[in-house]
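For this view, one protein chain was removed and the others were kept in their places.
Entry: subunit A
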Amino acid sequence: MSRQSPAPPRGARSQRTRSSSRFRGWLRHHRAMMLDSARRLLRRPIGSLLTMLAIAIALVLPAALWLALDSARLLDAELDESATLTAYLEPHVGEAQAGRIDEAMAAHEGVMRSRLITAAEGMAEFQQALGLDDALERLEDNPLPASIVVVPSDPAPEAVRQLAGELQALSGVDEVRLDLAWLERLRHLAELGSRLALALAVLFGLGVLLVVGNTIRLAVESRRQEIEVVMLIGATHAFVRRPFLYSGAWYGLGGGLLACGLLGLGNQWLTVPVSALAASYGASFTLPRLGLEGSATLLLCSTLLGWLGAWIAVSRHLAEIRPR
């Protein structure tokens, strides 16, 4: 009787050896299906390559945008450094008092560091920057006030604006200047860019799902008879699904590898004009590369997408296929 029962009572010992051998059988089937699905892909190399290329193209665009944003973020971090405030002191403030105001500002919790520029130092910088030695020497008095350059500890625009107000209130401070408008614009642009990248990534991710799903759907259709037979003799859905999931994962992995290659090629292609452009601004800028971590992320994502696409396609079909 126990042969016919789905869950016959058994001793604990035999249960354990049974489940461990079942686990080994499961692993063996995984390994077999991984290799079998790879062999099936290799059996028709052109078709497989075309599918992978379609996946790669769908992945390249969001990945490239993401890379561009990443380099923009690096640029942004540098700009944060330059988000400084300048507090101009009132003309009558002497050097001693200026020193005290500087100390007071340095002690403020919102200030990372401050630097006092005395009227004389300011004049010297001014002369150096403009090369107007003669004209300025003719002035009898130094018309420049002392100033204090403040680097805020929090570069967020709202925090900087609040800090400016507080510094303005200190006695002896004439005016606090900050120029945040362009910084904010840049931030908005970066935000726009990252949202765009996310939307594109979602859209093209769906594209990958569709490409893999369609390919797997055809594969399921061509192996319909086989699926019906194995279901007749007791294959579980998981067993039937397995080879197709591996096919999907292989397609995804192949597509991911091609996408990494395409990104590398694009990098090579653009490096010369970009560095020439940067050099003309007196800057040095190198195009961002995917790097090891980025490549690994891309490959992981593409493989998972392939697997998921296959899962959806097979599951939809298994519901339709019933053994005759």
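As a convention for this text, contacts are C-beta pairs under 8 Å (C-beta built on N, C-alpha and C of every residue); 3 or more make two chains touch, one makes a residue touch a chain; residues count from 1.
Going forward, contacts and distances are computed from a predicted model.
According to its UniProt record, the chain left out of view corresponds to "Cell division ATP-binding protein FtsE" among "Cell division ATP-binding protein FtsE", "Heme exporter protein A", "Phosphate transport system permease protein" or "Na(+)/H(+) antiporter subunit C". The chain not shown here is touched by just one of A:Val230, A:Leu287 or A:Ile312, and that residue is A:Val230.
When the whole complex is considered, the residue among A:Ser21, A:Ser153 or A:Thr286 that touches the unshown chain is A:Ser21. Contacts to the hidden chain, counted on subunit A, fall at residues 1, 3-6, 21-22, 24-26, 28-29, 225-226, 228-237, 239, 322-324.
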